[in-house]
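Read the structure below first, then the notes.
Every protein chain of the complex appears in place save one, which is left out.
Labels run A, B, C, D and E following the written order; every chain starts at residue 1.
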Amino acid sequence: MILLTRKADFSSAHFYWNDAWTEAENERVFGKCSNRQGHGHNYTLEVTVQGAIDPVSGFVVDLKELKDIMEREVVSVYDHRHLNHEVPEFKTVVPTTENMAIAIWRRLDGKIPGAKLHRVRVYEMADLFADFYGEGA
Amino acid sequence: MILLTRKADFSSAHFYWNDAWTEAENERVFGKCSNRQGHGHNYTLEVTVQGAIDPVSGFVVDLKELKDIMEREVVSVYDHRHLNHEVPEFKTVVPTTENMAIAIWRRLDGKIPGAKLHRVRVYEMADLFADFYGEGA
Amino acid sequence: MILLTRKADFSSAHFYWNDAWTEAENERVFGKCSNRQGHGHNYTLEVTVQGAIDPVSGFVVDLKELKDIMEREVVSVYDHRHLNHEVPEFKTVVPTTENMAIAIWRRLDGKIPGAKLHRVRVYEMADLFADFYGEGA
Amino acid sequence: MILLTRKADFSSAHFYWNDAWTEAENERVFGKCSNRQGHGHNYTLEVTVQGAIDPVSGFVVDLKELKDIMEREVVSVYDHRHLNHEVPEFKTVVPTTENMAIAIWRRLDGKIPGAKLHRVRVYEMADLFADFYGEGA
Amino acid sequence: MILLTRKADFSSAHFYWNDAWTEAENERVFGKCSNRQGHGHNYTLEVTVQGAIDPVSGFVVDLKELKDIMEREVVSVYDHRHLNHEVPEFKTVVPTTENMAIAIWRRLDGKIPGAKLHRVRVYEMADLFADFYGEGA
Partner (left out) sequence: MILLTRKADFSSAHFYWNDAWTEAENERVFGKCSNRQGHGHNYTLEVTVQGAIDPVSGFVVDLKELKDIMEREVVSVYDHRHLNHEVPEFKTVVPTTENMAIAIWRRLDGKIPGAKLHRVRVYEMADLFADFYGEGA
């Protein structure tokens, strides 16, 4: 049983906003993130999978295949996009780092042949990240 | 004569677009950066100043003052903003990394007491940056 | 259930010394860290909290509030200080990375509204860090 | 109970190859890693140990001793070597990041006085790493 | 006049050896780098170009095109290769970081439409790099 982690980057715009609140309430809770013109980040995604090593290849998972899945399921959908306006899951939930980790888990879970998704980590900045292990996904 | 460099970060949204071109031309030249919903980055700004060391303080420039100038002149204007829609200089020029370095030079030049602005470096991503030394600013 | 991690930096002086030992014993165990003039580091603190996501805000914890708590409880006390001489908890224990992680846990535990402190990580250098999960704190 | 992590670097050559397969099969599974001339990496090794803090020294483990053990048991054997041709454990298994983490665990386990080996992490590149916790070693 | 820098990574094997010397002389000068089985590195290449900004596109150089040129002229030739055995320029000169910077300059110079090659920087490790500005290339 071993864990393998692969990273990928994407650059997106977003903002934090709750339609049920007034502009003043949004600004009080979300501060400068509530600017509806949006701002953006270079996100880093870390995907960790768990599995047994194939004794012939020495791999838990085919690295090229894992990269392709991350590209197809997440990066191609999020990269160079405005998360609030163009990514379906953020029509109804605020694209916080926490919610992004859960959304990415749902996009990847069950898609990686021969290995179990163990953790999704999303960095919004070098000094802020969220980890999701699938509980309650 | 010594050079001192200080960094600051800001997170902004932007896109690349030329109104004189058709959508197809914009996409051909700017690729996925032409998406007008915008995307975004964690930018890193490096400001280098040149001067003589004050023999009493040991400083080329007061570090706290330099930080405050960078904050007031650049970070407070660009951070958590959509560059195309909210920052005046990008109404007329595309907010490429190159144009951002020039715009930031113009915002800072002549504002740093006792030292000469030497270089403005802007990182859009860890693997892409522009340097401007003021020639033709 | 999700984990959110925020980083902060502080710069402090310290040295390793045990009054019950001779100078030679201190030097044998602590090497160059036993120099009582002190040396110093740029420390990086990672605080991880665990909680449920507020369905309205999308937050586990208010990021601004978490940053303020880390600043008030730890950074303002440790930053630009000599740990051995100016920080109470290191009057009686050696300020090793391990002991710092425990001391910071005690400073933060129970202070973060709506979330549970999960882990305190302290980097003394890029290649050395300690993790404390609260067991026996 | 606390965890302490120390890093070390080594630079090695390797390639991926299975003698039971044809050249075409090797290339299909291993891609450009199957080039038998070899390529190489700057590896980063993270060793995490778990233990109680010695109340006198403030250490879980003597840092100098831990560094020496990592140097003697791993770095001196792997660094500036061709893993496939010069390191015994990779005569029979492919030197993937996963297999390297297990091999390093076996080299270190039981060698660290007063502490328990908790995790071995090996980075092959900044965006790819394997974690092994000893299960089934 | 502005400078734009783009990075790329490649992973290669190499060793240092001079056929005119005895094994002992090679080991004395090159140390552990003289091991003819080879070792390897994750290299980082930084290519800096200089030019005027196109007032319409806002670019010094088309970023996609620059990336493609670096990929075609350098990365596809060096990556996952043994530099001594598989790259023509290192049949006759030792693949030191210095010689690699010059070799890459020669591969890129004159190939970048609309901009002048300004500097080639090659990192062999995070703590060692060479810069070449074309003088005497």
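Rule of thumb we're sticking to: a contact is a pair of C-beta atoms (placed from the backbone, for glycine too) under 8 Å apart; a residue touches a chain by one contact, two chains touch by 3 or more.
Keep in mind it's a predicted model, so treat the numbers as computed, not measured.
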In the full complex, displayed partners of the excluded chain = B, C, E
The missing chain sits against chain E at residues 16, 18, 20, 29-31, 93-99, 101-102, 126-133, 135-136
Positions on chain B where the hidden chain makes contact = 1-8, 48, 53, 55-60, 62-64
Extract the touching residues of chain C with respect to the undisplayed chain.
-> 9, 11-14, 32-33, 35, 37-42, 79-82, 85-86, 125-126
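Heads up, the rule we're going with is that only the chains that are shown with their structure count from here on.
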What rotation angle superposes the Cα atoms of chain A onto chain C, in degrees to the nearest 5?
-> 120
Most distant chain from chain B, judged by the mean position of its C-alpha atoms = D
D-E, A-B or A-C - pair sharing over half of the C-D contact pairs | A-C
Provide the C-alpha centroid distance between chain B and chain C, rounded to the nearest whole angstrom.
-> 34
Counting in whole Å, what is the centre-to-centre distance of chain D and chain E, each centre being its mean C-alpha position?
-> 28
For chain A, what residues touch not just one other chain but two or more?
-> 126
Chain-to-chain touches, reported pairwise for every pair that qualifies = A-B, A-C, A-D, B-E, C-D, D-E
